[in-house]
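Mind having a look at this structure? Questions to follow.
Removed from the display is one protein chain of the complex; every other protein chain stays in position.
Moving on, here comes chain A:
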Amino acid sequence: MSNQKKRNFQIEAFKHRVVVDPKYAEKTWSVLEHAIHEIYNHNASGLSFEELYRNAYNMVLHKFGEKLYSGLVTTMTAHLKEISKSIEAAQGGLFLEELNRKWNDHNKALQMIRDILMYMDRTYIPNAHKTPVHELGLNLWRDNVIHSSKIQSRLLSMLLELVHKERTGEVIDRGLMRNIIKMLMDLGSSVYQEDFEKPFLEVSAEFYMGESQKFIECCDCGDYLKKAEIRLNEEIERVTHYLDVKSEVKITNVVEKEMIASHMMRLVHMENSGLVNMLLDDKYEDLGRMYNLFRRVPNGLSTIRDVMTSHLREIGKQLVTDAEKLKDPVEFVQRLLDEKDKYDNIISQAFCNDKTFQNALNSSFEYFINLNNRSPEFISLFVDDKLRKGLKGVSEEEVEIILDKVMMLFRYLQEKDVFEKYYKQHLAKRLLSGKTVSDDAERSLIVKLKTECGYQFTSKLEGMFTDMKTSQDTMQGFYSSHLELTDGPTLVVQVLTTGSWPTQPSITCNLPAEMSALCEKFRSYYLGTHTGRRLSWQTNMGTADIKATFGKGQKHELNVSTYQMCVLMLFNNADRLSYKEIEQATGIPASDLKRCLQSMACVKGKNVLRKEPMSKDIGEEDALLVNDKFTSKFYKVKIGTVVAQKETEPEKLETRQRVEEDRKPQIEAAIVRIMKSRRVLDHNNIIAEVTKQLQSRFLANPTEIKKRIESLIERDFLERDNNDRKLYRYLA
């Protein structure tokens, strides 16, 4: 704007006085009032929207908004009071219908009224902070109709009565319900909640409390749960049909609380039909239902889990301590596997593979398997049985499945080192007697053990396999370089590396001349190629195949142990031998000799020898002769096998002692390892760390750990701290 001379142009406000007809407002209002009446009387067709709108507009413009508004309130209120009366007058079931109809009418009217008064809605009302027309209409309806003393309680009780009817099996007018409920929702969530939802939930709670009490007295667990499920689904359906969607979770909570949570313990422990029975009978459907229902309530699943766990532990404990069942180790382990399968199925079929249940299952098994300290031995015997004959003709995949199941039991063992000891013994016997069904299966299991426990666990086992293979090669080499021997007795030697195989006391005996010469040749051959080694013959572990001709010319091939062979060969040069003579000639230790003679003279079908006298036991004064009358329908007769058996008591003690001895250096190594890295550590922490480190092999005993610590202190590996007696210090 340039700085020009100020002109005298000014636009002034219109000073012209407008005289408004004082009666103008009255006149206009009565027009509108009349229109409202007409609208409520369903006579709106004769009205001119444009004219009414203009009237309302003018009133607001001329500052008569207040009058218009209050007039609206008064008029509408009056009409609603009328409507209220007509609703009250309706009888019985028609009450709701009338209410519904009048509500629809009111909405239509409200719509038109608001259109007419739109200008006021947009200008006067916001400025004067008044309630907008539509909302006003709803509030007035609420205050004058719904909350009218005669209607309010009647409405609620009618609604609740209908719900109850439906619950007891009657069919109701759902559409009408929906409309009424929607009306309440439209009036505001607080109206819906206060005038319907809250009482609805209370009444429902009472209903279901009664219902559940009734059912639980007369139904068994499975039936009760079915009924509860039905009711629950019913309520959900009810909500979708005619209630506010937000009510779903509230009503389901009520049902869950009354029908499930309140009776949870009683259901689970119900005699003859509770959880335990369902588990025993594999009732997958019932169990699944219980799982789905209980997961909805607090502590529901943990209740099921706890009962399942304690039941499992009980059963397991019985299984492992039942003396009868312990007589057959293979049967014992099979029962464990069956039990595991059963529960795996239950968890996958009924409990949705819930991990927490899987964990509970695992911890229960771990608990009771370790209650019996022969479990490691038995599991090894089970494997032994399978690898000897159980897996004959079984497909590769099935073999894998069975071995995986065994591995799973293995994982539960706390004393894995005991298992290792037995497994080694049994494997040795299998390998040496050539009695394994499938080399692949053996190796597959070793691989699984390696994956589980690390290389250290299986390195010796693998060493055993290597020895077998190497021995084969050695034998080939031996015979190809000693072609002159191919006509004589065939020698098969297995050279075992001492560290890998279970330690055996090496007892020699006097071999027959033919054999000892052959063995010597082998020894010099072997030592020729492997200088610096020492060979010791394990005559208590060998076998022999002998061809024998008996008195009537019957020929048989006998498969015997080395000891038995030594004895039998003596009879090539004598018809009758006394016990003492045999003992002297063979040099076999007395107890072994007695067992050996017993197996050949006292067992039906294998009695290639005859004993005088014919008693069952071998006495030092007895004499032995060849049984010329020996018969067998088989050409090949097997006498004396080296089958892995359940250990006798003294053997068991010995193995356990050896295991305990082996553990000592392992504990010490762990202590030293830990102290070397930590330098200073207190007592409790050492115990905890050592236990953790050794966990994969065995459960270390705190007392034993303490003993080892003291031993290390004595040997100046560790010392106690001078000030704090509980601290240990590593001495480099």
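For this structure, a couple of remarks:
Following the convention adopted for this analysis, contacts are C-beta pairs under 8 Å (C-beta built on N, C-alpha and C of every residue); 3 or more make two chains touch, one makes a residue touch a chain; residues count from 1.
Quick note on the criterion: contacts and distances are computed from a predicted model.
Note on the omitted subunit: UniProt lists it as "Defective in cullin neddylation protein", one of the names in "Defective in cullin neddylation protein", "ER membrane protein complex subunit 6", "Ribosomal protein L1" or "Sorting nexin-3". Residue A:Tyr728 is the one among A:Phe368, A:Phe630 or A:Tyr728 that touches the chain not shown. By the touch rule set out above, chain A reaches the unshown chain at residues 682-684, 702-703, 706-707, 710, 713-714, 720, 725-728.
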